[in-house]
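Heads up: the structure comes next, in structure tokens.
All protein chains of the complex are present and in place, except for one that has been dropped.
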Amino acid sequence: MDYLYILPELILVAVALVLLVASAVVDKGRQGFIPAVTAAGFLAAMVAVYPAIGQQSSIFGRMVAVDGFAQFFKVIFLAVGILVTLASAGYMAKQETSGGEYYVLLMFAVTGMIIMASSTDLLAIWLGLELVSMASYVLAGYRREDPKSNEAAIKYFLMGAIASAALLFGLSLLYGFTGTTNLLDLTNYEQKAMSGSAVLRVAMFFLVAGFGFKVALVPFHMWAPDAYEGAPTPVTAFFSIGPKAAGLAALIRIFPIGLAGLAGHWSILFAILAAVSMTVGNLTALGQKNIKRMMAYSSIAQIGYITIGLAVSSARSIEAIMYYVLAYVFINAGLFAMIILLDERGIGQKIEDYAGLSQRAPMAAAAMVVFFVALIGIPFTSGFFAKFFIFTSAVESGFMWLAILLAVNSAISVGYYYGVVRAMYLEAPKDPSPVKVPPSLGAVLLTGALATLAIGIFSEPFLRLIGLVSPVR
Amino acid sequence: MMLPYAWLIAALPLLAALAIMFFGRRFKNGGDFIGIAAIAVSFVLSLLVFGQLAGGAESYRFTFTWLNLGGVPVQNGIAVDNLTAVMLVVVTLVSMLVQIYSRGYMHGDVRYPRYYATLSFFTFSMLALVLADNFLLLYIGWELVGLSSYLLIGHWFENPGPRYASMKAFITTRIGDVGLFIGIIVLFLTTGAFGFPEVAAGVAAGKISGTLLTVAAVLVFSGAVGKSAQFPLHVWLPDAMEGPTPVSALIHAATMVAAGVYLVARAYGVFAESTSALAVVAWIGTITAVMAALIATLATDLKKVLAYSTISQLGYMMVGLGVGGYTAGVFHLTTHAFFKALLFLGSGSVIHALHTQEMHEMGGLVKKMPVTAWTFIIGTAALAGIPPFAGFWSKDEILLSAYHYNPVIFGLTLFAAFLTAYYMTRAVVLTFFGKPRDHHKHEHAHESPANMTGPLVVLAVLAVVAGLPGSPLMGNWFGKFIHFGEHEAEAVPAVMVMAIASALLGILVGYLVYGTKLVDRRKAIAVTRPVYSFLKHKMYFDELYAYTVIGGTQALSAVAGWVDKNIVDGLVNAVGWLGAQLGNISGWFDLAAVDGLVNGVAAVVSGAGRRLRRWQTGYVQSYALTFFATVIIGVIIYELIGG
Amino acid sequence: MNFPIVVNLYTLFFGLLALIALVAAYEVVTNRLITHAAFFLALVFVAIAGIFLLLGAEFLAVTQVLVYAGAVTVMIIFAIMMSQLNEIKIEECGRPPLTRRLWLKLVSSQWGLLPLLFAVVFALAMFGLYARAAWPMRALLVDSTGPATTNIELIGAELFTTYAIPFEVASVILLVALVGAIVLTGKEERS
Amino acid sequence: MSLPILTLIVFVPLAGSLLITLVPREQDKTIKQIALVATLISAAFVAYLWTQFRFGEPGMQFTERASWIPSLGVQYLMGIDGISLSLLILTGLLTVLAALASWNITHRSKEYFALFLLLCTGMYGVFVALDYVLFYVFWELVLVPMFFLIGIWGGPRREYAAIKFFIYTLAGSVLMLVGILAIYFQSGLGTFDMTVLAQHKYPVAWQWWIFLLLYVGFAVKVPVFPFHTWLPDAHVEAPTAISVLLAGVLLKMGTYAFFRIALPTLPDAARAWAPIFAVLGLINIVYGALVAMAQQDLKKMVAYSSINHMGYVMLGLAAAMAAGPGHAAAAKLAITGAAYQMFAHGLSSGMLFLLVGVVYDRTHTRDMNKLSGLYLTFPVWATFLAFGAFASLGLPGLSGFIAEFFVLLGAFPIFKVFVILATSGLVFTAAFYLMMMRRVLMGQKRPEYDQMPDANPRELTTLVPLTIMIIIFGVAPSILVNMMNPALVQLVAKLGGM
Partner (left out) sequence: MTAASVSQIPLAYVLIFGALLFGLGLYGALLRTNAVRILMSIELMLNAANINLVAFNQYLSPGYVNGQIFSIFVITVAAAEAAVGLAIILEIVRRRNIVDIDKINLLKW
């Protein structure tokens, strides 16, 4: 019976294997069907989540949790999978390197993310992390002929390896002191012993560093801008929404739930990291010329906002994080669809290449404005309510200084988002030829925009859903 | 019973003004007859009202709740009593005559309909002011009158003269109005109402007394100082002569400038309670009277002479009211309105004929323009205070009251009376008698048409007759009709004799100096060099304001030049100067300081952004170094501090 | 837990193995020739395997030798041979900033002390931590069911029951690594 | 009320805006007609509301309630009282006139009118919202269209002006949000309903700081002295119709927020803040007038005059806030004057900006040195400008005077010195308007403007209603005063601590 609950993962691996064989057997010319099959695979897995809804148990030797939290993130990761597949269909078709393996690696990466989110054992979470990382290293270097892609891969790999070594060292210390790597056991490990021991505090630092690297919190973020700029654009899109969301899910499972005993220590640590990430992310993004690098810093800042929720770690702030992740995923997917389009059409990655876009692709430009307005946090968008909930949870738990820093950073973020909007609307286009949006990218743009507005205006159903699935009561 | 319909008297000119403004162009000569017809009807109505009140009907008052501010009712309405009746007659009569006169004078003017519309609008505002039963409606009329005078002075706004004069007039009177504004507020807050009777009752009941009452009274009086061009806010009236002469006659001689005096009379209840306030009124009146008279003696422009003469006579009226001669002041107001209007219209007729206002280009016009000349002489006689004429009776009353009040004031006013006679004789002699100094102009000078000389004759008759009601001949009827309180200054024959003597002496000296060759003027000027030049330059008031203005402006403009180039050309106006200087400083401050602050913050933020970008060196090992450095240092700090 | 000086047969044997491992590791890190470094790496792995044996983790020792010493080292050497890394001429690509060049001089000297410094500092930091930490001992799990089972039986049992999912995930990771390596370094002609 | 009239008023323009996005770009005419019709419908609803409004009754009328985010206590709550009704009328009138005034916008007219209607929705929304979050959402919503309208269709330095406006207001409103949230948590009532939160008693010391947060948010919008530097730039660069709305309605959102939020919820802090308000009001009046005098650009001068007029509102508020039980009558006068000034300034500044727009449309310059003798070249236009100028400088008999008179009348017993200094503002205001008229209207006719047409019928249809309204509300203010009375009396009672 337990296998029913891990059906989505099994489906993903099965479809991936089929595709692996297909891409090897079918010659390059007729590989058009692969993206469609990938998307179908993700959809099937999403449907497969249904039987597990409403269940609450821990299976496979208390390794895998079957709870609302896991299902919520499974659905989000599969949605990410679909969005990225759609977004990269056009782009990948144009690349010389064989297209098939790209989707295989993508599916394995999403599997890894699901494992990270639904495991209650540090070992399983670490393995999930490694699976996502392995796939990401290869994806980063996918465009072999582009030196930037190679460089992105090597940098991401080396930093990733070092970070996972550090994480491992921390895990070993944690295992040493508590004798177990299972989060469920850790939760009922009595609190006083835990917060007293110096070993655990050091282990905590290594853990925070390891996961901090994954979600690119400042000062562990330095790989992100280079990897984002170097990697092929659809991969950058995936980096900005996939692994980060998984990292956050894991962080929620490990710290607020698992190491609740150490709350006093890591909450201050996360608060500092959040403050630094927001400020550095926004300030550095101000002067960026390349839009992918700007989006890297923007997403670092967004993760900084979310980490406030982690620092506060009250029931309401965890819900706020989940809402923010939901909103963030759709906003970035939509934004990157447009960036992929312009990169694919060779219009360029510089912000000034976006000049006069509003005349060349009016609907797409309007959608971009919706996304930027959401990222800034103007009402009627999911971005506003996301920040609003984080804001309320911070103010409620007395983190007033973080709330005000959030407000100030939103004002600073106007600076660089405005740069792109100004280019699109206030500059004259170099060549006024209209830019046609292909259906697949159009679909991603539309879902992103609709989701941003819907999640924003009708936030009540989403809030109630998150309330149900929230792991922390 | 005509009284309830008194508001019609004011409404008619307003309707006429609107009619002319919208449909004026359609009619043959700009719809001026609408204006004249309306004012004629109003005049008749005023006479009826005056008749009823003279016949003993008691005053009529109609009030309604204009506004209910959450339980605080604000009353508004109109009232007609003896004082109003007199003013109604004076205003409507002079306005009618001026409008008739203007048909000739303003004939062929480019904005003829607009002139008549504004004139009717002025009459409406003046009548509204007079009919008001409370300070609020009076203030509204007060400002509307200021507006119409601004429009009329600036009638020929193509050339620069009227442009500056109109603005100067409005702003200077506005300074006075601010004083009145605060006075009204103080009175309302203490006595709880705007209505004149209520305020007077409140003051009498001691709701406001002592220094606060004096301050309130002086504040109200400051409004009058502004409007009636008393010292020190008198600078605008001489410049107001830039406007058309009929305007000067109506507004700057008879009605508007008299509004200040009317205000003090109407609010006499407030003034009477505070002796020091009355003293202020009296002294300001005296200073203005003497000062203006002195300047008038040397003015070369005919209209300027009359302007300064008006300021001097207004000073007289203020003295009348100040010394307790309530009736005297009001009586002089009415008589002055007639003969000063006559003099202005007369000078208008002369200017119309000769197209110049400079007296040394005139001379010997008595033969050319007999009607204008003789009516002008009658006016002069009335003004100088020769017995049978109106001016004598009213000025005599004032001198009488001044005599009882304070000998110094009496002396000065007597000296002013002498000066009045002197400069009027000089004006008459230079204009109408002696050899014509400018033959070219003299040749085609001709008598003005009927519609101009007609009003002159009517006013001349009034100048003679108007004095009688106040004279003992008609049993001092005017005193009974308009009085405040009971006391009646008993006649002192000596005062009357001295008054007549000073007037005759003035005429004699004036004739001697200008009429005959006996006095060598050049030598006389040489002897009185300092006094002469002092007076010639109108006591340097304009220069005083101008010097402090231009000097101050040039100094500041060097500093704030680029902010406001065209203010540097030196506004001849105390307020304009003060405002301009402060404006420049705050303009500069606004741009540099406050804006700078905001842009500064933006610069800091983007600077920080640039430096942080440098931190991303591109060497993956420096990334790893930062990674581990954070962990190690974090652990050490945490352990050390965390403990 | 203080730091007793215990001298007996086991500690001597452990000391020897540890010394070999540390010297080999030092060589891996500092030897100029990358191939020699690779050989020393193999030696490190074997020494560690010995220590595992000493500590009673036989299965682990065997895995260590097979996977690490065997597979990984061979792969590294193969990669080195493939790319003739030794004679690679340094291709000038922008001079690193002054601070790094100074740093490199200090570091690259043959007998540089820095590697030891790093190791010792880290060890001391960790020692400070361990000394203060009170390691809680867990009660000896006496498996009442079967006879005194050996290490391998225990691992076998645990591996395929509680750690089933991680086992599967590990296999997927290896698959991804395989696919990735092929994708990245596959021949040009496929495209 | 069967018909949810307030929701209709707010969302009809939004529907119009969506409708316009569907219309193809070329049909310029239909786009403009849709925009005009949308504003007319909303204005008609406001008029209908005016007839149905129960005058004597205090408290909120026509309230509409629906749950939005129950878990946070956020509701979709709307309602109006006398003050908001008067501002709705002003907004209704000005939006229709602005739609007419932007008839000659041809450059990308589709986006222009879509954003224009979005702006209308935001403005209506602010005045009717009774739930803090709903209020904040509409308050921020106004930002985005305003930014684009200035940024794309503005004058030469439009980008700088647009971004400055955006950052100023955003920073202010963010601090306001912190204030609102603090109130929400401090009250612990778990609801964002303004009226409910206003009843709660907050600790006095705490109130002061929250008032500071709210003050910054609102002061940026009013604008009050230190935060005003965005206004002249925004006005000079904004297209005519937009600066009419900016001056006519947007400035009132700041002061309205004081009436609706700051004063009733934090009465004790209000009393402590009263002197500060009075000083700032005074600075606004005097400083605004003086700087206006130093301006060369006609539109910038009118912008600074707006700062001057809003100073009276601040002074009126200050008097009402400081008035203890002793000065209840004076407080009533002052606060009525302040509320009246919001309406009167809307009319007169709206008219002035329309007129400046007309002259700019003809001569393409606003520099007063290049314009002179316009009485002769544009006689009809010149008379309207003179009328507008006199209305603005507070000529009695026109609406401006009533407001300023009652503010000064009410504020006198409480802040004697400030009122006397403020009356000097009356003289300076008169001075700079007259200087403007002397330089622009009088003087020789300029040949280069000679053949240009005078105000055309369309422009007249925008100017005449305003003139009539200014006269009506100058002569018979009781219409507006009776409407606002119950709400103001309630507010004064609350402030007075009764």
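Lettered A, B, C and D in written order, each chain numbered from 1.
Please note the rule applied: a contact is a pair of C-beta atoms (placed from the backbone, for glycine too) under 8 Å apart; a residue touches a chain by one contact, two chains touch by 3 or more.
What you see is a predicted model; the values in this text were computed from it and never measured.
Enquirer: Using the touch definition given at the top, which of the shown chains does the missing chain touch?
Expert: Result: the unshown chain touches A, B, C.
Enquirer: Can you say which of A:154, A:198, A:263 or A:276 touches the chain missing from this structure?
Expert: The single option touching the absent chain is A:154.
Enquirer: Which of these touches the unseen chain: A:10, A:75 or A:123?
Expert: That would be A:123, which touches the missing chain.
Enquirer: Kindly note down the residues of chain B that lie in touch with the hidden chain.
Expert: Here the touching residues of chain B are 613-614, 616-621, 624-625, 628.
Enquirer: Residues on chain A that touch the omitted chain in the whole complex?
Expert: 123, 127, 130, 134, 137-138, 141, 144-145, 147-148, 150-155, 157-158, 161-162, 164-165, 168-169, 171-173, 175-176, 179-181, 225-226, 229-230
Enquirer: Take the complete complex as the reference. Which residues in chain C touch the chain that isn't displayed?
Expert: 1, 3-4, 6, 8-11, 14-15, 18, 21-22, 25-26, 28-29, 34, 37-38, 41, 44-45, 48, 51-52, 54-60, 63-64, 67-68, 71-72, 75-76, 79-80, 82-83, 85, 88, 90-91, 93-94, 96, 100, 103-104, 107, 114-115, 118-123, 125-127, 130-131, 135-138, 140-143, 151, 154-155, 158-159, 162-163, 166, 170, 173-174, 176-178, 180-181, 184-185
The criterion applied here is as follows: only the chains that are shown with their structure count from here on.
Enquirer: Where are there more C-beta contacts: B-D or A-B?
Expert: Most C-beta pairs in contact, of the two: B-D.
Enquirer: Between chain A and chain B, what is the gap in Å from one C-alpha centre to the other?
Expert: Between these chains, centre-to-centre, one finds 79 Å.
Enquirer: With chain centres defined as C-alpha means, what is the inter-centre distance between chain A and chain C in Å?
Expert: 31
Enquirer: Would you give the residues of chain A that are in contact with at least 2 other chains, written as numbers and ranges?
Expert: In chain A, residues 198, 202 touch at least two other chains, as defined above.
Enquirer: In the complex of these two chains, what residues of chain A are touching chain D?
Expert: 373, 378-380, 384, 388, 391-392, 395-396, 403-404, 407-408, 410-411, 414, 418, 422, 425-426, 459-460, 463-464, 467
Enquirer: Can you name the residues of chain C that touch chain A in the complex?
Expert: Residue positions touching the partner: 129-130, 132-136, 138, 161-166, 169-170, 172-173, 175-177, 179-180, 182-184, 190-191.
Enquirer: In their complex, what parts of chain D are in touch with chain A?
Expert: Within the complex, chain D contacts chain A at residues 67-72, 133, 136-138, 140-141, 143-144, 148, 151-152, 159, 163, 166-167, 170-171, 174-175, 177-178, 181-182, 184-185.
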